[in-house]
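To start, I am sharing the structure in question, which I have written as structure tokens.
One chain of protein is taken out of this complex; the other chains stay put.
Presenting chain A:
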Amino acid sequence: MSTSMEVSKWRHLPPPPGFASAVTSSKASSKSVATATASYEELKTKRAWDLAFSPAKSLPMQAFMLYMSGGGVQIFSMGIVFMLLSSPFKNLASINTAFAPFAPASSSPKSLNTLPLQKIAYVICNLLTLALGLWKCRSMGLLPMGTGDWLAFETRGQPPEILLV
């Protein structure tokens, strides 16, 4: 429901003042209209690619922030790591909404199948962010990677023999 509202929000926006669609449509020829629509679609595709690579673009900055926040388990480094770990999932959860403004007019904006290449790139870039977060976790010793992390869960049975000394 809310998504349809959002869609209707930008679909039925009134044109800005002095930008009457009726005027353009009446003045321009059908060919120029087709050209404009094509360039508009192209623009949207380009913007969609931009969005798809945007997480990767912020990676260097995030890496720098991680470097600055240090290896200790403190409030800053934890905040950054938490952001790194949570933002990919947040992004992926709202992937369709994020790409809906760039959906071609021909396809339904909320469908997963629209803009598949961009979405795949977007997923990969978000995974890179996640990987950066996990790498940081590992370097901070927060990932249960070694046997030592599982030692507390180990159990031992009774020995088969009883020694009396």
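Here are some notes:
Here is the rule we use: contacts are C-beta pairs under 8 Å (C-beta built on N, C-alpha and C of every residue); 3 or more make two chains touch, one makes a residue touch a chain; residues count from 1.
Just so it is clear, contacts and distances are computed from a predicted model.
When the unshown chain is looked up in UniProt, the name that turns up among "BZIP domain-containing protein", "TAF1A polymerase", "Nuclear cap-binding protein subunit 2" or "ER membrane protein complex subunit 1" is "ER membrane protein complex subunit 1". Residue A:157 is the one among A:16, A:72 or A:157 that touches the chain missing from this view. Checked against the full complex, the one of A:13, A:61, A:75 or A:165 touching the unshown chain is A:165.
For chain A, the residues touching the chain absent from view are 141, 145-149, 151-152, 154, 156-165.
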